[in-house]
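A single protein chain has been removed from this complex, and every other one stays in its place.
Residue numbering begins at 1 within each chain, and the chains themselves are lettered A and B in the order written.
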Amino acid sequence: MSLELAPATTRRIPGMAGLARIVRSDVLAGIGLVLLVLIVLAAILAPWISPYPADGTVATHPMESLLAPSSSHWLGTDQVGRDVLTRLLYGARTSLVIAVAVLALAAVIGVTLGVIAGYLGGLVGDLIMRVTDIFLAFPALLLSLALAMVLHPSVTTAIIAIAVTWWPWYARLTASVASSIRHRGYIDAARCLDVPTRRVIRRHVLPNSLTPVLVQLSLDAGGVILTAASLSYLGLGAQEPTSEWGLMVEQGQSLFTTDWWVVTFPGLAILITAFAFNVLGEGLRAGLDPRRESR
Amino acid sequence: MSSIVERLEPVVRVRDLVVGYGGCQVASLPELDLLPGQCIALVGGSGSGKTTSLLAILGLLGRSASVTGSIRTCGVDVLTATGAGLRAIRGSRIALIMQSPQESFNPTTRFGALMRRTLALHGVRGKDAEARIARSLSNVQLPAEILRRYPHQVSGGQAQRLAIALAVALGAEVIAADEPTSALDVTVQAEVVALLQRLRAERGLAVLLVSHDLALVSTVADRIVVMQSGTVVDAGTPREIVTQSQVPYTRELIAAVPTLDGADE
Partner (left out) sequence: MSKPEPSTRQEAQQAPLLGAEGLRVRYGPVTAVHAADIVIPASPTRIGLIGESGSGKTTILRALLGLVRPASGAVRYRGTVLQALHGAARAEFRNTVQPVFQDGNEALDPRMRIATSIAEGLRRPGNRAERRDRIASLLDDVGLAPELAQRYPHQLSGGQRQRVIIARALAAEPSLLLLDEPTSALDVLVQDRILRLLERLCAERRLSLLLVTHNLAVASRLCDTAHVMHRGRIVESGSMRRILADPTNDYTRALVRAVPTLMGRSEGPVTR
């Protein structure tokens, strides 16, 4: 009974098509999307577009160490003579893999637990949320560090250590959405058809709980990359000779005043990637929120 | 009586109003004169253009709407007025009441704070504001303690009466109401309508009412304008519309009114 709109206008647009449309209308989010596409392409094509592909992995050239940016090495070389640009491109792979793996793991664990806790409520729900609270009570980085120290430092360790601290946020987010869905008409209708709880959760609660999670995922990606960089910086994540931006920053920081390019470019890479993810996520959040509520 | 009324300046004067969205005509209102103390109702089903017309009169249509014609509301030419010009009349001269009262209010603000803040926005503060608030509450027959409540703590009917109280406190001469009773129970609808009637009689308030409920408006309007698919198809006094109209859409609206049946189905 609100505004009579011309029939073609739709109030809410579920699904990917809607998201794409929103992003296109928000300039900043569009920039973020373009940047991300470029970063992902760069990561995928790293072996083919890097000037010195071997430098991305095991090669070292001690004779060419710490060369300033030039026409043969656009971004210079690091302490062991590896091309910084190449390391940057290979580092994109590592960072993106870490981001995707962490978020996938955290989302799967968090959303599953959150949906169950939110929809079922009661004792089970309380139990899950208290466990979530316990994890949230730890300062994330400390927990990650503790885990990483126990396990052998590596990219896999970094992934596990970060995912462990990240899932509670998704659990909480999903639980709050799921508990509001519990009382919707279509859930009642399903219950009146004796649809088993498992199926109600899978077919109704889960799909309708995902939108805020998706938005949060894009916002978190930048944060995960930063955290992974921190772990590497502290020596607990990716190890030599893997290219990883945080590791590069850690190794290059002492050289900042003399050979600035070694730390600056990976630092910029982290910044730009985190920025792109954030801006995309904000665009999604802003675009979806006003359209979300029908009441 | 009618000759006196004719000499009064209309508070809302519309001529040749046409509203379009993206090339599609959505509403067309050729003529409307709302005199002080009068009640005109725009009636029709969804998509009839009645709400769009109301919003156009208040200058509340977004930039994506193309609006042509002449609209003069409380002395302001709505189509050419600046933001400041429109703000000067909105609230303090013409107040808008919407269908879902609890949703028009900020859920985190108590009613008292809301009223004081709104009055302050229109330059009324301190003792003057308190006096106006107290008077308006007694006008709508709500207890003073409702000022301490939050929107979700009151019933729909109470929230709607509070919206009317706010309009009264601001000194509005015109109330524009968009389906003010559609979200309320029938028992409460009658109360809200009775309140509007009383305010008209006591304070000379003019009312521009939008509704899909012909029965409801027939008890309160001086004049009914029937709209269908964006155009005016019928107009007249309630008696003319209900007893004499031959327009098919009007007759449909009349037939659709649920009346108390002796259950002879």
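The definition used in the following text is that a contact is a pair of C-beta atoms (placed from the backbone, for glycine too) under 8 Å apart; a residue touches a chain by one contact, two chains touch by 3 or more.
Quick caveat, the model's predicted, so the values are computed rather than measured.
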| item | value |
| --- | --- |
| Omitted-chain contact residue, chosen from B:G156, B:P180 or B:G230 | B:G156 |
| Hidden partner chain, touching residue among B:P10, B:G45, B:G69 or B:G112 | B:G45 |
| Contact partner of the left-out chain, one of B:E173, B:D213 or B:D234 | B:D213 |
| Option touching the unshown chain, where B:S64, B:T82, B:T108 or B:T187 are the choices | B:T187 |
| Residues belonging to subunit B that touch the chain removed from view | 45-46, 155-156, 182, 185-190, 212-216, 218-219, 238-239, 242-243, 252-265 |
| In subunit A, positions touching the absent partner | 1, 10-15, 184-186, 188-195, 203-204, 207-208, 294-295 |
